[in-house]
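With one protein chain held back, the other chains of the complex are shown just where they sit.
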Amino acid sequence: MKLIIAYIQPDKLNSVKQSLFEAKVTKMSVTNSLGCGQQHGYHETYRGVDVEVNLLKKVRLEIAINDEFVKPAMDAIIKGAKTGNIGDGKIFVLDLAECVRIRTGEIGNAAIG
Amino acid sequence: MKLIIAYIQPDKLNSVKQSLFEAKVTKMSVTNSLGCGQQHGYHETYRGVDVEVNLLKKVRLEIAINDEFVKPAMDAIIKGAKTGNIGDGKIFVLDLAECVRIRTGEIGNAAIG
Amino acid sequence: MKLIIAYIQPDKLNSVKQSLFEAKVTKMSVTNSLGCGQQHGYHETYRGVDVEVNLLKKVRLEIAINDEFVKPAMDAIIKGAKTGNIGDGKIFVLDLAECVRIRTGEIGNAAIG
Amino acid sequence: MGMAKHKLPITLALLALLLLGPISLVSAQEEEAAVSIEMFTINNTWMLVATFLVFTMHLGFASLEAGLTRAKNAVNILFKNTAIIAIGLLTYALCGFNLMYPGEFIIGGEAGFFGFAGFGLNPGDDPGIGYADGAYTYWTDFIFQAMFAATAATIVSGAVAERIKLSSFLIFSAIYVAIFYPIAGSWQWGEGFLDAMGFYDFAGSTLVHSAGGWAALAGVLLLGPRLGKYTPGGIRAIEGHSMPLATIGMFLLWLGWFGFNGGSVLSADPEEVSFVFVTTALAAAAGIMGAMAASWTIIKKPDLSMTLNGSLAGLVGITAGADVVGVTSAIIIGFIAGIIVVGSVLLLDRARLDDPVGAISVHLVCGIWGTLAVGIFSADHSIVTQLIGVVSYGVFCFVSAFAIFGILKATIGIRVSESEEMRGLDIDEHGMEAYGGFQIFTSR
Amino acid sequence: MGMAKHKLPITLALLALLLLGPISLVSAQEEEAAVSIEMFTINNTWMLVATFLVFTMHLGFASLEAGLTRAKNAVNILFKNTAIIAIGLLTYALCGFNLMYPGEFIIGGEAGFFGFAGFGLNPGDDPGIGYADGAYTYWTDFIFQAMFAATAATIVSGAVAERIKLSSFLIFSAIYVAIFYPIAGSWQWGEGFLDAMGFYDFAGSTLVHSAGGWAALAGVLLLGPRLGKYTPGGIRAIEGHSMPLATIGMFLLWLGWFGFNGGSVLSADPEEVSFVFVTTALAAAAGIMGAMAASWTIIKKPDLSMTLNGSLAGLVGITAGADVVGVTSAIIIGFIAGIIVVGSVLLLDRARLDDPVGAISVHLVCGIWGTLAVGIFSADHSIVTQLIGVVSYGVFCFVSAFAIFGILKATIGIRVSESEEMRGLDIDEHGMEAYGGFQIFTSR
Partner (left out) sequence: MGMAKHKLPITLALLALLLLGPISLVSAQEEEAAVSIEMFTINNTWMLVATFLVFTMHLGFASLEAGLTRAKNAVNILFKNTAIIAIGLLTYALCGFNLMYPGEFIIGGEAGFFGFAGFGLNPGDDPGIGYADGAYTYWTDFIFQAMFAATAATIVSGAVAERIKLSSFLIFSAIYVAIFYPIAGSWQWGEGFLDAMGFYDFAGSTLVHSAGGWAALAGVLLLGPRLGKYTPGGIRAIEGHSMPLATIGMFLLWLGWFGFNGGSVLSADPEEVSFVFVTTALAAAAGIMGAMAASWTIIKKPDLSMTLNGSLAGLVGITAGADVVGVTSAIIIGFIAGIIVVGSVLLLDRARLDDPVGAISVHLVCGIWGTLAVGIFSADHSIVTQLIGVVSYGVFCFVSAFAIFGILKATIGIRVSESEEMRGLDIDEHGMEAYGGFQIFTSR
């Protein structure tokens, strides 16, 4: 089992969800995040003082998934999120040691989906 | 050392904290999250347009913990969060390679608690 | 590759970012979080009813990083966040199995930075 | 309002007559009018200004109530407040006005307790200068009173917030405002038996605020507390989601009160209206100080939400006697009201009566205090008569509100389901959220 | 406003003359004035009260529009509304006032369609009691009308929100308010050809609201919808970010309307102003009920944003005939407007005309309805003439707005870039955010 963490552009959330659904990945958790990456930030000013904003708004996806779905899920994320511009985001994959469904107490692969 | 990630219903946060305290787990971090799982979303309408909300509000717990506490902690979470209804949530467990307490520089098992 | 998760005091975000930059770590993601740790909470009252607040506002950093940068990054975080007071925070390190840059499809070490 | 209803203060009228002496010879129309056309126009204009000020109170209530409750129920509260003003105005036009000012009583003799002048608005022959001796027109009379009527229902809204079913609440409000509030009002302002008895309630500490407060109490008793408010482990605080909104609400209510009390003079009489402005403002200020002092002493912190309540407590407290008590008395009444409201909020909470915004403490408890205070601080009024009035309204309003809520509870139900309450009324009752797309700030 | 412009209601003037009969012998100045100095003062005071009420509507629009759009564009909307009131007042002083009330027409004969009394403000010999037969001073006339003028541009602001370029919008507003709105206004309130024809628009269902609404429609057509609003998969909802803000906006607009309609009596005439208060308030209330009923029926939920629109729809609907239709008619007009606005919002969305706040439905559609309703509910006015007025304004306003927006589109462009729209106009146009440092709540 793996845990996929993906940072994407906020406005891509819908299309990523769409392509994940097409890849039969329907479970995920979404959080707001601020990201600092290759994408340049921008300058705000507030009352004449320059504000360098280098934390940009991103959406963070967390998907626990069985190993055989990792590749399709990653492809789906890329499909939904890629524009070719800086700031498109990253995908990280971690090993997942255990998984439990609270409602039933099921564990492991059975619990994940 | 393990890192437990748990998604629970927001209104269960207090009872989960309670049962974790009883299990002597007193350190944790809490974040808002939106979840997409087995639980059906619901329909909103805004000015006559249907809005399918399939990202439901969840609370995400992150608990770094020594191995011997993993089982009691998971049981405590289940005890506090379980209602038997869809949407109760999930627990994920990852291996934790290292842990440092910033204040003291302590590392590993000593730092976690 | 490793994934560093650090919880710090919110008002230390700027100095941590600063010292990470000095250590050539320029990519990260930041989230709000509420923490429950050794630091005591405080009491609020609302309309005469006591509110024990034991979830304190923290900032959560997530940094995916190549192995050789782990130590410098951790040192930088400590340098930026440490005051010696309770509540300074913790750093957790996980193994990172894979990493992909969505824009280019690069993977692994190349994608991380 | 009080007894001067439909009559201009005598001093003013006399002066005006003197002034118009030589003129009235040349003007047939003027012979009938107690005041000049100019005085009529200024009186009427002031009453219309007072009307829009009272209107503003509805926004005040909406803001205060939304601010002191949770974000997940904000749409519901805003919706209720929007609907109430509409229901209040329309039902008052349909029958409320003619129940409250029936002209003649049907039951209870000349100064009785029930009368009805028929459905709809009927301006009669002279809706103008001849209508109320030149104090205002028929239309002004109606719209000013209609704005008052709607406030009684709004008071209930805050107390029953975060758990009441929308439809039941709307039905309750419509019935209460259309029928029970005006009947009760007729006893005093409609020149019914309490008026005849010498009871005094200038602008409605009892007739409006307690009337709303009793209904709020009935609602809270029948509804029970919000989930999770009272646990075996003790009382839990359920924090309001926006103090700026609550503060805006308080200021707008105070603003509106200048019209609520100032308009209850029922003319632009310079001395009386300006005196009422002074007592009203100083009582509100003293209420703030009282609540600040009380909360700083008891809770050890200067609690903003309590202090906001304190200003409203002072305002409710002065409402019954704003024109008949002195300036120092007004300050004392307000200060005590500010202390009372803090004590009352704490006690009601201990008594496990869950009132999210403190409506019962502000409007009922301080409404009673203000009504009795007239008997204490004004030599011309008896505290016994005041007490009789308080009890009469208490029994009538509480029983009728309890009955309406009770019947609704037994039939269509008055409380939302547990899961709906958990998730928030906004989603289940209205299918929308107050702060859409804000928390996941950029997903669209 | 209407035909009584610059003339006091006759009854009032006659009465005043009678009253002043014996006095005018001793006062040379008084011989000329139609009313006493007292009546003049009260008339003028009421008009100034109405002026600040109309001013409040600008805050109402700012709040409503900001609440019904996304957080990322809130600064932009607030900025536009702040700039518009400034631009509106200044350009109206520069030329608008003298285009709208030219005195004499240059083109089109005595009651023509274009005239201009010159740049700047020119109070003439007697800006006081002799100016408008004692109804108000020259300065009051200007400032009251100027507040009206700015609302027309504000209406556009909401419809084109979240995608229009700031500079283009400001240029559009300046031109439209300075030149086209007043020219159109002169046809009726400036005693031009429509006034001569018997067209009736009391306070501006057509002259103000439709005038704004037509321009909004032109803007929406030329701009296209917001990104992601209409996808191949269907219509997507783009939720407003703050319902409390939107509700505050609605209440403040209603409050302002008491001045908008009440001030359009153009004197403090007690009967007329109070009657207008009643019809205005009841139509708003009925609009709420209409929209509530319609949304509960069609969408199956009592939609707050629709209900807020409903109250405004009722207000726009009654604006043309607030002084000439009966109370029951006012309720019917408002109720129907409430239903119309819900239907119109749904239909415009199906037609893929993206109007984030419903401005076209509220101001244009209900403005037309209200204007025609005068012909239906008032025996003294003909629906045909009303229709001629509606069409005349429609053609002129739509064409001129379309032309201005079209030229801007062809030159400097009217729409922000795609990436700017995605990120929010606040950051790219203004370099700041509406809720700074709030979401990452403690990073400083």
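By letter and in written order, the chains are A, B, C, D and E; residue numbering begins at 1 in each of them.
We take it that contacts are C-beta pairs under 8 Å (C-beta built on N, C-alpha and C of every residue); 3 or more make two chains touch, one makes a residue touch a chain.
The structure presented is a predicted model; accordingly, all values stated were derived computationally and were not measured.
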| task | Provide the residue numbers of chain A that touch the chain removed from this figure. | result | 44-51
| remark: Residues of chain D touching the missing chain are 12, 15-16, 18-19, 21-23, 36, 38-39, 42-43, 45-46, 49, 53, 70-72, 228, 236, 238-244, 247-248, 250-252, 254-255, 258, 262, 268-271, 273-275, 277-278, 281-282, 284-286, 288-289, 292, 299-305, 307-308, 311, 327-328, 331, 439
| note | Absent-chain interface residues of chain E come out as 22-23, 26-27, 29-30, 36-38, 40-42, 44-45, 48-49, 51-52, 55-56, 58-59, 62-63, 66-67, 74-75, 78-79, 81-83, 85-90, 93, 120-121, 127-129, 136-140, 142-143, 146, 166, 242, 245, 248, 429-438, 441-442, 444
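The definition used in the following text is that only the chains that are shown with their structure count from here on.
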| task | Give me the fewest steps it takes to get from chain A to chain B if each step has to go to a chain it touches. | result | 1
| Winner on C-beta contact pairs when B-D is weighed against C-D | C-D
| message | Going by average Cα coordinates, which chain is farthest removed from chain B? | response | E
| query | When the C-alpha atoms of chain B and chain E are each averaged to a single point, how far apart are the two points in Å? | reply | 52
| remark: Note: chain C residues in touch with at least two other chains are 30-32, 94-95
| field | Shared interface positions of chain E, touching two or more other chains | value | 228, 236, 238-240, 299-301, 303, 305, 439-440
